[in-house]
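All protein chains but one are shown at their positions in the complex.
Coming up: chain A.
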Amino acid sequence: MGAEDDTGPPSKRVKGSSFVLENFLRSSSLPGSIVPLGGPMARPLPSQGKEDFIGSKGVIKRVEFIRIITKTLYSLGYEKSGKALEEESGVHLHSSAVILFRKQVLDRNWDESITTLQKIRLDGHVRNSASFLILEYKFFDLLEKGRVMDALRTLRSEIAPLNINKKRLHQLSSCIISSSQRGLIGWANLDIDNGKLQLKLLDELQKVIPPTVMIPEKRLETLVEQALSVQREACFFHNSLENALSLYTDHLCGKDQLPSKTLQILQVHEDEIWFLQFSYDGKCLASSSNDGSVIIWEVHEDGEVSFKCTLKGHQKPVVMIAWSPDGRYLLSCGMEEVVRCWDVDQAECLRVFEKHGLGLLSCVWYPDGKKFFSGVTDRSISLWDLDGNEVENWKGHQTTKNSEMAVAKDGKQIIIMCKETTILMLDWETKTAEPRLIEEDHTITSFSLSRDENFLLVNLSNQEIHLWSIASTPTLVKKYQGHTRSRFVIRSCFGGFEQSFVASGSEDSQVYIWHKQTGELVQPLAGHSGAVNCVSWNPGNPYMLASGSDDHTIRIWGLNRVNLKRKDSLSNGYVNHCNGTAN
């Protein structure tokens, strides 16, 4: 178009006769240097007959779309393509005034650029802000060259009359006197010969000048990133270690990104399995049974789980096990019996912890891995060190006999049940309870703490699992339902990528997985032939879930590989297709 008007071609299109087209072409002044595509006879057609809006929803303005694509082509370095697009579409990226302006800024022709600025249609205050920016750069340019008097003149006769940003003006004047001031207001490293300075100025001008006049840098990339972000947010079943999303298809993890198929059945325990847990690095799994045995399993690189050793010693069913933070030790607690500390590598019992006349109910590590808490049958809590000493015993805030416990805030806080329906957070040092409690309407059977310590998953006797946010005042956030629980302690856990999922056992022999944020139930996993008492999601592998059942087996659940293979080949096909045909 070549017109000074920067709002693009007129929105009114004349549809129809070539006569009108001829006139139109004659009146527009095309610069002679642009060679029309397709040979001398073909003329670049204006958008005659084309819609103003493109896309199925009719919300994308054609002109805007073309301009940002043109901008992207130029910024990627494809000058010829950029020019060709401008020509073929008839939509110019920038008016000639803007092109000239940008060139002058890059060449540091300060005064000329200010003059050109007058030619661009802008609001008065915008023009002043832009002028201020350019003159500021001119000012520092002069100072750097040692032309102090010229700089001062610029300050007085050019910058000051603009009458804006007085504070900045004062800062600039102080720069004349002291060069250290320059550093303070952001002018420390002046790369005079480097083009970076001018690019920085263009960046700042970009913020001031409206985007319709000068298209912002990387606008298309920004839009695409926003779209990917929305897709990522909407991907409920997102359970992937991959960070990059493809542009070819909308990103949506299907439920096939979650463990759904039994990969292995571990049948070594000779009785019901009551507790299991992966180590923190996900390389080991420990399981305990009501026959008093504890088994350690190894998780190999390829995902296979194999038997490592059996730890025997408990005379009662083992109700809880706990991995030390460094994975070297394992604590196990017999029901109202003793706690044993095992060396994982040597597979031997290092020490037995007991209280005369009483039984221990649970074992939870202190974060330093050198001490642990345990509940006692007299409703007190003991803190032990690995040498066998009971460091502390505390009787206040009677805990219930079903001693579930969690440790938070680096050992400063323990989370315990003080009543059948109430969980409280206790400061261990001061032994004062936070006034904020978790109160439920039904009896709590078990609970577990999320890795980031912000959430507590509470299992209730009425077959619901409640998610509480405990970062500040405890708030009930979500409820999960579908599983069965009427007689046993059924455990649940967080898991998956960023712990976005909740898994639980059930008395109907299935494993249940819910999406944590929405509460949506993913397909329950069938396979066990007895109540599933406990589940553990591998912290190092979002695709691996282990479940322990009354049927004496542990099942390792993983991805349904058959489905995945199909998906891969599909996407490969798609890519090939894209390469072969014009899209």
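Here is the rule we use: a residue touches a chain if its C-beta (ideal position, glycine included) is under 8 Å from a C-beta of that chain, and two chains touch if they have at least 3 such contacts; residues count from 1.
Here is the rule we go by: contacts and distances are computed from a predicted model.
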The complex lacks one chain in this depiction; which UniProt name from "Cytochrome c oxidase subunit", "GEMI7 protein", "Phospholipid-transporting ATPase" or "Protein yippee-like" does that chain carry? "Protein yippee-like"
For the chain left out of this view, which of A:Cys363, A:Ala531, A:Ala546 or A:Leu559 touches it? A:Ala531
Chain not shown: contacting residue from A:Ala84, A:Ala408, A:Ala433 or A:Val489: A:Val489
Using the document's definition of touch, tell me which of A:Ser374, A:Thr400, A:Gln413 or A:Ser500 contacts the absent chain. A:Thr400
From the list A:Gln206, A:Thr262, A:Ser461 or A:Asn560, pick the residue that touches the absent chain. A:Ser461
Contacts of chain A with the missing chain: which residues? 272, 274, 290, 317, 319, 335, 400-402, 420, 443, 445, 461, 486-490, 507, 531, 533, 550
